[in-house]
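Below is one structure. I have some questions about it.
All protein chains but one are shown in place.
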Amino acid sequence: MPRVITFGEIMLRLSPEGFNRLFQNDKLCATFGGAESNVSVSLANFGINTAFVSKLPQNAIGEAAIKTMRYYGVDTSLITRGGNRVGIYYLEKGASQRGSVCVYDRSHSAIQEACDSDFNWNDIFRDADWFHFTGITPALGENISNICKNACKIAKDKGITISCDLNFRSKLWTKEKAKEVMTEICNYVDICIANEEDAKNVFGIEAKNTDIYSGKISIDGYKSVAKQLFDTFGFKKIAFTLRESISASENKWSGLLFDQSGCFLSKQYFINIVDRVGGGDSFGAGLIYSLLSNKNNQDAIEFATAASALKHSIEGDFNLVTLEEVNRLVNGDGSGRIQR
Amino acid sequence: MPRVITFGEIMLRLSPEGFNRLFQNDKLCATFGGAESNVSVSLANFGINTAFVSKLPQNAIGEAAIKTMRYYGVDTSLITRGGNRVGIYYLEKGASQRGSVCVYDRSHSAIQEACDSDFNWNDIFRDADWFHFTGITPALGENISNICKNACKIAKDKGITISCDLNFRSKLWTKEKAKEVMTEICNYVDICIANEEDAKNVFGIEAKNTDIYSGKISIDGYKSVAKQLFDTFGFKKIAFTLRESISASENKWSGLLFDQSGCFLSKQYFINIVDRVGGGDSFGAGLIYSLLSNKNNQDAIEFATAASALKHSIEGDFNLVTLEEVNRLVNGDGSGRIQR
Amino acid sequence: MPRVITFGEIMLRLSPEGFNRLFQNDKLCATFGGAESNVSVSLANFGINTAFVSKLPQNAIGEAAIKTMRYYGVDTSLITRGGNRVGIYYLEKGASQRGSVCVYDRSHSAIQEACDSDFNWNDIFRDADWFHFTGITPALGENISNICKNACKIAKDKGITISCDLNFRSKLWTKEKAKEVMTEICNYVDICIANEEDAKNVFGIEAKNTDIYSGKISIDGYKSVAKQLFDTFGFKKIAFTLRESISASENKWSGLLFDQSGCFLSKQYFINIVDRVGGGDSFGAGLIYSLLSNKNNQDAIEFATAASALKHSIEGDFNLVTLEEVNRLVNGDGSGRIQR
Amino acid sequence: MPRVITFGEIMLRLSPEGFNRLFQNDKLCATFGGAESNVSVSLANFGINTAFVSKLPQNAIGEAAIKTMRYYGVDTSLITRGGNRVGIYYLEKGASQRGSVCVYDRSHSAIQEACDSDFNWNDIFRDADWFHFTGITPALGENISNICKNACKIAKDKGITISCDLNFRSKLWTKEKAKEVMTEICNYVDICIANEEDAKNVFGIEAKNTDIYSGKISIDGYKSVAKQLFDTFGFKKIAFTLRESISASENKWSGLLFDQSGCFLSKQYFINIVDRVGGGDSFGAGLIYSLLSNKNNQDAIEFATAASALKHSIEGDFNLVTLEEVNRLVNGDGSGRIQR
Amino acid sequence: MPRVITFGEIMLRLSPEGFNRLFQNDKLCATFGGAESNVSVSLANFGINTAFVSKLPQNAIGEAAIKTMRYYGVDTSLITRGGNRVGIYYLEKGASQRGSVCVYDRSHSAIQEACDSDFNWNDIFRDADWFHFTGITPALGENISNICKNACKIAKDKGITISCDLNFRSKLWTKEKAKEVMTEICNYVDICIANEEDAKNVFGIEAKNTDIYSGKISIDGYKSVAKQLFDTFGFKKIAFTLRESISASENKWSGLLFDQSGCFLSKQYFINIVDRVGGGDSFGAGLIYSLLSNKNNQDAIEFATAASALKHSIEGDFNLVTLEEVNRLVNGDGSGRIQR
Partner (left out) sequence: MPRVITFGEIMLRLSPEGFNRLFQNDKLCATFGGAESNVSVSLANFGINTAFVSKLPQNAIGEAAIKTMRYYGVDTSLITRGGNRVGIYYLEKGASQRGSVCVYDRSHSAIQEACDSDFNWNDIFRDADWFHFTGITPALGENISNICKNACKIAKDKGITISCDLNFRSKLWTKEKAKEVMTEICNYVDICIANEEDAKNVFGIEAKNTDIYSGKISIDGYKSVAKQLFDTFGFKKIAFTLRESISASENKWSGLLFDQSGCFLSKQYFINIVDRVGGGDSFGAGLIYSLLSNKNNQDAIEFATAASALKHSIEGDFNLVTLEEVNRLVNGDGSGRIQR
């Protein structure tokens, strides 16, 4: 079975109950999540052998993060222990015209303060077939972006496929810094994943005729974006998630996959949102699973899009759907009927 | 006041909070429900004298099931006590493209292991005007389908109206077995109730031009189904619920009633779903109430459909709406405004 | 900074969890709210100096009401202490075709039994720029409507702007009584606020071609209503909220502002409702804020409508959105995207 | 089977979670209770036929009160419907040195505003063997104390046994008023029940050498109290609960029964308190059950004391223990071991 | 690192919130537990390599049971998948004189219906050093007791240490059957663990001068029990937990260890109980850990007793305390002070 290594930060996620605002009452729901760990959990749910690499402190919060990943079947044996804290993000769910609010309290986390010697990539990549991370990882700081580059280099040498979700976070770094670092890193990347804004934010490459705030998306625009990305970085494949935000409660969702053979557009889903955090990560996992399963391009983008459409119906960061559920949706049953 | 006897299984229903998946956290909501008990509760809410007949064990779970029915005004004095367990079903609420999940743990329940001598139908039917059950009851096992047939025979002899909701459950029996048993039972039935799939599943009679997964429903198709059912069983009336599943969050819902005088189609409701379990049962109860109240066919189907549309906004199996609320909707106010 | 005085009743609000019916289980959510206190909290959230005037008993419930207002930054130092009880309202959230249910248990509250000497309006209005109340306050009883008239007289003498939201409540008084009292009071009022039903209910002035239950609203009809109100009372401005109730889950929402210079219609929002109680109050607060901030008429109605559209996404009576969130929506971002 | 009628008020009880103070957060637990309804529920749990007589409004709160009693097997068919509100009491659980806090909001309840014609005692007492009420019922107001006296008169004429728990409530009436009214009523009473303070509070008859706040209780003192009560009212039996309050978390609890044949003291229990409200009511119910079951005096006081000791381990007003559990404790097993 | 295999049933445990009775409200807390799985979790918490052997169905409940064990670090790879259901036990927490209630709904579970071929003991015992099970496992049925005997035989052959906790369950089998089966099995056992009742219940060997219901325990009595057990079965060591049940809230707890060198009595703890289920299992795990760590007899019994004393302060079946916490208590700090 193929083995996928992901590298990044897992945080404690604190959310108020239902649609309450943060601290509207005294209850918080404590779960864990973070882009790369979300991908690993999703892959484990699809039956893929996957390990998450990070650094977590020797305290009750670090313990719980590891146990939670283990609960979902992720190999946590490669996680370095040490450092002072688990990063936190507060997530308040939006509704209708009110957007979700994300408050980061992630500075000084163990992974942000990790150093080169915390990770032995030759050991980590033993038996690995795929290496995945997102733009959040290098955004955590100079030390981490260097570690990340180094990891890419070693992975490349070992012939491991490298995928990267651009995942721009304006609260972590500037567009200028992102462009500088990601340009260097993307030279190692085989599979590039992005949402409808990332290419513009990170590389200044914009989809024409697309205004994400008004919900209009132009496929032609994305073709031109893909072409520029292919030309610049020599990616093997580029995949986009296309979110049309009607409101915080309702979105349209589809996916686009490009490679040298052409452009593959998935079905579009109209989504009643339960929790949209991790939507992009579940798409990435769906895509990795599809490519590891040797699906063709159209099937791959359909699977990735269906998997991530379903994620929007799941509470928390992790995409807790089964292979069977994704396949049922890919095969056309999005009616939400009960099986009994 | 007319008296309605229902016969079947009531189960413990265990559901995670909100849109969580089963066991996503450690909280379960414990309520009770089951097709026939749902009908009795609904009738009691409309002011009808109704008793539920079943078998429940002498333990805390059996006690709670009985008390809950009593809470809602159902006569529980005809329930036989004994046996080993209350059946359980786990219900995970779906959302958007993710369908609800129903996991049965109902084998070996007291009612499934009941025997003939557990029920004295001559006593049970004293003062009764109506006998209702669904296709789930005979599907519980050979012993129960025999008891059910016997009950029908005695009810028939006493001139009691018999209604049956076909309610096919593929996890309980095969289509072949269902056809065999239900064909015999339906000879006793006066009022047949079915959803958009039952006639096909149970009797192989399919509505033309209807694909429930794509959400297309053809009234003409149902006319032909009704005709075949009338011809085969001599029902007095046949009623269908017509669910168009847009997704697990949004459905369209309407009802169709047939008798010799023609076909009566209700208004169609666009529904934002809170909990769709028990939707069909609330339709059955609405129809029984309507017919006991001597409503004409159009009024009857409108009442049954409005009652069951409202059920979709209620948590749990039971339809906890009042007569006044159903009548307000029948009279055209589906605006959801607050009265204050 | 301008200072706004509001006068009315704050109640304990008891709501079941989620979409449960009242007493469907044993959990109630206890918050506080009431039209005028809602306006004060909303203004305080926008940074306005505001005090709420009322009477509350010397017990744990009165204490909690005061502390809660203080939590949100409202000046509670003008509240008279005494009397026997805090009024209660039970609020059951509706969904789809099932409307919300509001059960009042507010008789004999401290404010309802207050007397003239409980309020020294000369002191209360020291440093005040604006006085706001709604039609609920005079509806609490003869004593309160007299206190309210007296307060208006003194405010008028002091050159304080007076705003009144007609807010008709059929459970508190008859249309006839409302017309009699509100006619007298409205002579003092500068800014009149109403929803799509109030003018008809209170003054018998009806918008032509509008049927709120079918969701059709005619702007021309409201122009004629406004004209009649201007002619009768000499208001400086009149503002309407226009709710088109598709169902308890989905509404359309817009606002209309009239003054001698013309009619100003806001953008319309399609709303997925979290909690619609206090929607009108948040509109009133948005309007008061806009006028105190010297916004022009179009900007004022846009701000008030956006603020109140956002209220529908907030649990409880109070509109807990920030100035920044309202401005973002006014500026066109209703996409509900996460900022991160 | 004997039939017991109880008469009084059932209230909505609102309690914060766990040991939180009132309104420390926004969650309240909503249950129902009141002295006489508590007795009826307890008797129903012991298998006794019992009906509760009261007046409750036609709204969601009145409905829920009735349904809750029905849940526990109490006959609610004698309850008059009407009036405006269900009384409320807020109950904050104490711990250690901090006593429980009870805030009443019960004025103007339906039963408090009931009139003579609301109850047809000749009908109510049909088939009745026992009539029970407590000192709270006459304390509700002049009208209710008159109704209560009248009920006693009719019960006496019909040869029905009358029991009364003195249950003094200083928040409802003065000691002087209590003495005046209860003196008249006690002339009809056969079985008098009181706690360690009631005889002193109501009749000024004090147990010597007893200081309930220091936790010292003298049996001899109670003998003298009993003698005086026998002499004044001619009761057949007098029973006392003896609570030694170590703290809000730990109490000692025993019972004393007197009749002409002597004084019978129960075993004393050391109690870790879960919820002490309704402790006295559960004692009354235990005593009534015992006497209806023809237990001898010692067995009766042991049963009543054991039943009420167990009540302290149950959340809410109602004593939800089974006959079997009480008998096990009477027979000496208070070890709290699990049966498995 | 030594490796411990445990074999038995893991069940879904459903408990009401706090001290509520079963179904007193609609909330249940869903966790997992069972004697042998409890031992494995406890050992994993102490850092021991441990695998749990059982059979669990391919459904959401079986999945969750496995994931939960994995969360706590137990190797679940030896669990056979199949069968129909996960057994359930309802656990209502007692308080004061009211004992905890345990309702079993465990018949027909996957493990109860397992057959010989479901387990390949030669594979299972690869690398194993210790085999542990309790008297519950053979009590599950003839098939399981045979599988258990067979496993013992193979373990014996491989030189694996075998420990058995007698754990008599009267709801699973009779004393006669237990004696017959356990006598045969105990011939394989090296380390015998029992509570204060088991030797009497299973083998009819009673500690003199001990009445567990009155809370009196005689060490001399246990010496004689141990002697008889040694003589009959040739155990290497016998350990007893000694529970003195003051009430469901307060217990005294100590341990006794015997081998040929003598009798070793632990310190006794006065315990305020949070949850006593799994107390014995945590003792067994503590003992196994101690013996695998080569502690001397006195240290071993102190560790096992301290570990299990701490278990009583933990919610759920599993003993979630750390090695460090047990050692701190062993070293005398039971003051419960906060470290900060």
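General remarks:
Note that the chains are named A, B, C, D and E in the order they appear, and that numbering of residues resets to 1 at the start of each chain.
The rule we apply is simple: a contact is a pair of C-beta atoms (placed from the backbone, for glycine too) under 8 Å apart; a residue touches a chain by one contact, two chains touch by 3 or more.
All values derive from a computational prediction rather than experimental measurement.
Displayed chains that the missing chain touches over the full complex: A, B, C, D, E (touch as defined at the top).
Looking at D:E184, D:E250 or D:D299, the residue that reaches the missing chain in the full complex is D:E250.
From the options A:L28, A:I205 or A:L265, the residue with contact to the chain not on display is A:L28. Interface residues of chain B with the unshown chain, by the touch rule above, are 25-27. Contact between chain C and the unshown chain involves residues 67-68, 70-73.
Those residues of chain A that touch the chain absent from the view are 14, 21-23, 26-31, 59-61, 63-64, 67, 84-86, 88, 90, 92, 101, 103, 105, 107-108.
The definition used in the following text is that only the chains that are shown with their structure count from here on.
Looking at chain C and chain E, the chains in contact with each of them are A, B, D. Shared contact partners of chain A and chain D, listed by label: B, C, E.
Chain A and chain E touch with mostly matching residues; of the residue numbers seen at this interface, over half occur in both copies. In this entry, chain C maps onto chain D through a rotation of 180 degrees when their C-alpha atoms are superposed, rounded to the nearest 5. For chain A, the chain with the farthest CA centroid is D. Our note on geometry: chain B versus chain D, Cα centroid distance of 43 Å, whole angstroms. Shown for chain E are the residues that touch two or more other chains, namely 21, 26-27, 67, 101.
Taken chain by chain, the contacts link every pair, so each chain touches all the others.
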